[in-house]
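A single protein chain has been removed from this complex, and every other one stays in its place.
And now, subunit A:
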Amino acid sequence: VMERLKLVLQYFQSNSESISNGICIILALVSVKLYTSFDFNCPCLPQYNKLYSLGVMIVPPIILFFLGILVNRHTGVMMDEWMRPIGNRSKNPAVVKYLFSAMIQRALLAPMVWILVTLLDGKIFICAFSVSVDPALFSGKHISFLLYTIFLIMAKVPCKEDVIFRNSSFRKAVSRYVRCHSQAIGWSILLFLIVLGALGRLIKPCFDDHATFLQTRYWSNYLDVEQKLFDETCVLHARDFARKCVVQFFEDIREDSLRLPHPVFISKFREECDDEEEQLHGVTKQEQVDQLLNKWYYGKPELDVSRIAYRPRPCVTWENHEGKTLYSDV
């Protein structure tokens, strides 16, 4: 089970785009669940119907949009890249634009899902627009009231429990009528969005330079990975720093305050520590750490790793007794 878990974790960690997509889809599912669990309560009063319904149709998408931006990891990466001082690394506005558009596209999914579900379900439309339906359309029931009473009555259509409309076919007829409109609008919006997406996919290669697109996508992924790795390295450094600080504290207090003799075996303990990889990279003081973090923000290093890549390392060559090379690292 641990192996499986490790594999799954590795897969997700490796591709930050798939994490973002996953979160985006989860948020869309949350949006659907929120709609089904929300107890829609039409006031059935002529002044408030429209206000309430349009409020329920518009405010939750705004909330979901902000949530979508918040939970997306790329928001932080984009803001960092946009706001940082230039340092040793030039800024590429195309990368910021790519990240921004990706973030906005993902954040728009959950609000669109809410609006579509609302329209396809129809309750909210019935609540909002039952007053605007002309009762004369539905023959079979003669209602001769004053105009205001008609208005009031139409406002009560969404409320099944009302005594006027109990088991009334008139109410059902009006509800069907408005729901039919609402669903038509919902399906049209869905069709429009899908056509837009398909067109965008098909036409984009004609306009965009694919080569630059590959570059921007590479560098935006790089920025994400770089930030993650920096955080990881900082955490490992902090761990090593802490361990050495604690050991140093024990040694100091033993020598200064307790005046105890030097134990013979302390060197072995140190060697055990050093067997693990050295994580301090020479940064051993608080001021050095502060300076390092400051420099990471104010003067980001240039994108050139030739110095480490071409560092000399030991190479092994195997030769037989005639001098013929059997294997070589070179």
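Keep in mind that, in the parts below, contacts are C-beta pairs under 8 Å (C-beta built on N, C-alpha and C of every residue); 3 or more make two chains touch, one makes a residue touch a chain; residues count from 1.
We adopt the following convention: contacts and distances are computed from a predicted model.
Colleague: Write down which listed name, "Trafficking protein particle complex subunit", "Calcium homeostasis modulator 1", "Centromere protein M" or "ER membrane protein complex subunit 4", is the UniProt protein name of the chain that is not shown.
Modeller: Not shown, but named in UniProt as "Calcium homeostasis modulator 1".
Colleague: From the list A:Val1, A:Ala136, A:Ala211 or A:Val316, pick the residue that touches the absent chain.
Modeller: A:Val316
Colleague: May I ask which residue of A:Asp208, A:Asp252 or A:Asp304 touches the chain that does not appear here?
Modeller: A:Asp252
Colleague: Considering the whole complex rather than only what is displayed, give the residues of subunit A touching the chain that is not shown.
Modeller: 6, 9, 13, 38-39, 41-45, 48, 52, 55-56, 59-60, 62-63, 66-67, 69-70, 75-76, 79-80, 83-84, 159, 161-163, 232, 234-236, 238-239, 241-254, 257-258, 260-263, 265-271, 274, 277-278, 280-282, 284-286, 289-290, 293-294, 296-298, 311-321, 326, 330
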